[in-house]
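The structure's right below; bear with me while I get my questions together.
Only one protein chain is missing; all other protein chains are in place.
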Amino acid sequence: MALLELRGLRTSFLIRSGELRVIDGLDFEIDEGEIVGLAGETGSGKSVTAASIIGLVRKPGRVVDGQVLWRGRDLRALPEQTLAREIRGKEISMIFQNPREALNPVIRVGRQIMQVLELKRGMSEDEAHAEAVRLLENVHISDPKQRLRAYPHELSGGMAQRVMIALALSAHPRLLIADEPTTGLDVTTQYQIVQLLRELRATTGMAILLITHDLALTAELCDRLAVLYAGRLAEVGPLEHLVRTPRHPYTHALLQSRPHLGMTGDIPAIPGAVADLMRPPSGCRFHPRCPNRLAVCSEVQPVLALVPPGQQAACHNPVAVREEVAASGG
Amino acid sequence: MATQPWVEEGLTREPQAGPPPVGRVSGLLYQFRGNPATIAGAVIVGTVFLVAILAPRFPPYPPYAVDINNASVAPSWAHPFGTDQYGHDVFSRVLVAARLDLTIALSAVAFSLTIGVLIGAIAGFFGRWTDEGLMRTQDVLQAFPRFVFAMAVAWAMGPGVFTVIVATAVINVPGYARLMRNLMLTARESEYALAALAVGNTRLRLLWRHLLPNTLVPIIVFATLHCGWAILEAAGLSFIGLGVRVPRAEWGVMISMGLQDFLNGHWWIYTFPGLAIAVTVLGFNLLGDGLQDILDPRRRRA
Partner (left out) sequence: MAADGASANGDVTFAVDGLVKHYMVKVSAFESAKLRAVDGVSLEVSRGTTLGLVGESGCGKSTLGRVALRLEEPTAGVIRYGNTALTSLSAAALRRLRPKLQMVFQNPLGSLNPRMTVGQAVTEPLLLHNLASRHEARKRVAELFERVGLSPDHLGRYPHQLSGGQQQRVGIARALASNPEVMILDEPTSALDVSVQATLINLLRKLQAQLHLTQIFISHDLSVIGYLSDRVAVMYIGEIVEIGPTREIFARPRHPYTGALISAVPGEDLLDRKLRMMLPGEVPSPIKPPPGCRLAPRCPFARERCREEKQVLQPVGEGHLVACWRAVAGEISAEDFQRQAQLTLEA
């Protein structure tokens, strides 16, 4: 049984002009100890996915359909109280972009960690303090006793993110959702955080859902990768396959649209603009921008299907097939 | 759909992205509809305005007609709010007073706003010593208990409508000044301010053409709320005799007149003007709060 399984998840935002179908039928799973990347750009629905999993979608957004199965139990069926007490922060934890802003600015970080320990693990103040020190050591913060007394704004970005990770790990979650954890951090610090997350997975065996727009980051960390476009999965599978042999034209285009050394001429950019979630294109949402577009693409929505070399893509005309055909002179 | 030639150039002409542009008025109306308190406030204020405009032209009874035979008559069909000790019809006077009270309040707000915004904008924009100097003068103004200060001004100027306007205006200047100063401090550091300078605006033009328009929204909300308080203050001053004199039809004065007759148990003489004040102030408060919701993008209805 998968640790987390999303079945047919649909989340919409009900606004004046209509219904924004931000997530439109998402089937997705994470196994114990896996690091899975959920990659997408603005409007793909990746952050809303995280909120949908732990039931934090706020008005005017609403999870309208589907199941969120955590170890077999549907989280959507649970009352808010249970979610707050047993799931959030305990079984599923989350870290965010801009760690300094996610922490309470008027409470010392030590106190913030201790609060969680006292609440979620029923510790006394002394026990919590000792454990907090231990947690900070686990995330390689030097001089932890001193750091505990700091306020969030006194920490650097990288340090604050480590504190956040320590906080998230304090109740030994089985799944850590990391929503753009390194965006905004220096390149040299980013790498340190990535190392840390890898190490933590190795020592605790927890799974990580990494939500990001940075494909290079996923390449550093993830076992599997899922690419989201306009609320639907375009492609999902082992990291290697998606990065080396992407089958979905969007994945392929995304990988191509970075400038790199020695490149001359234009960067192959994706034409058009992100799909309008209010009136999404018919059939495949990517079809207006797709170089592989066929007639069927505007009529029938493609479903995720197994494609060689070993991933799933939702596409009527996946990438490599054309190249093979071209290569064979067809 | 064939790709357009400029796509080949790597230059993508971007088709319309983002939400379809909603007309500004219809957008505001939509926000409005979602806010029952605001609608109530608007209705109340609208009614008061209507009354202020129409009542003095078509009063049920002449507001200053003395009729001793009908003095202190309790509310009845002929006189829905009764009559006061001089035989004036209270209902007519309450309606007619709306114009005076509203005039006083709006004038006071207009004065306060203009002066306060000017002081605050200059302080916030030029900063440093100008800011220090101007804000300390505001501190001085705010150091006095509001009403006592208003009384002092009124006493110095002698009673009258103009006095009330000036007194009420002066004590409210610091509110606008501080608000505008804070808004200006933030706006001055914004990226569009920097961009405006980069493009070649002089500092003065930056202030006038770019920063001021963008800082006015909270000021408008504040002014709306201020209208309510101004009526209270004006009525208060008149009540203690430092403003409008008896027997002008003005709510504060009417309450004062009513209290002179208090021991006779003629409650209607002071109660109805009091209610008029309360309802009007309530209306402005609801409207002001609602405007805040409507105009603040973060609290908007989606």
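Observations
To keep things simple, chains are lettered A and B as they appear, and every chain counts its residues starting from 1.
Just so it is clear, a contact is a pair of C-beta atoms (placed from the backbone, for glycine too) under 8 Å apart; a residue touches a chain by one contact, two chains touch by 3 or more.
Quantities reported herein were computed from a predicted structural model and do not represent experimental measurements.
Just so you know, the chain we are not showing touches A, B across the whole complex. Of the candidate positions B:Leu194, B:Ile220 or B:Leu259, contact with the hidden chain is made by B:Leu194.
Interface note for the absent chain: among A:His172, A:Arg244 or A:Arg279, the touching residue is A:Arg244. Think of the hidden chain as still there; on chain B it touches residues 6, 9-19, 21, 190-192, 194-202, 205, 210, 213-214. The missing chain lies against chain A, touching residues 41-42, 156-159, 184, 186-189, 191-192, 213-216, 219-220, 239-240, 243-244, 253-255, 257-261, 263, 266-270, 273-274.
Operating definition for what follows: only the chains that are shown with their structure count from here on.
Rounded to whole angstrom, the centroid-to-centroid distance between chain A and chain B, based on C-alpha atoms, equals 49 Å.
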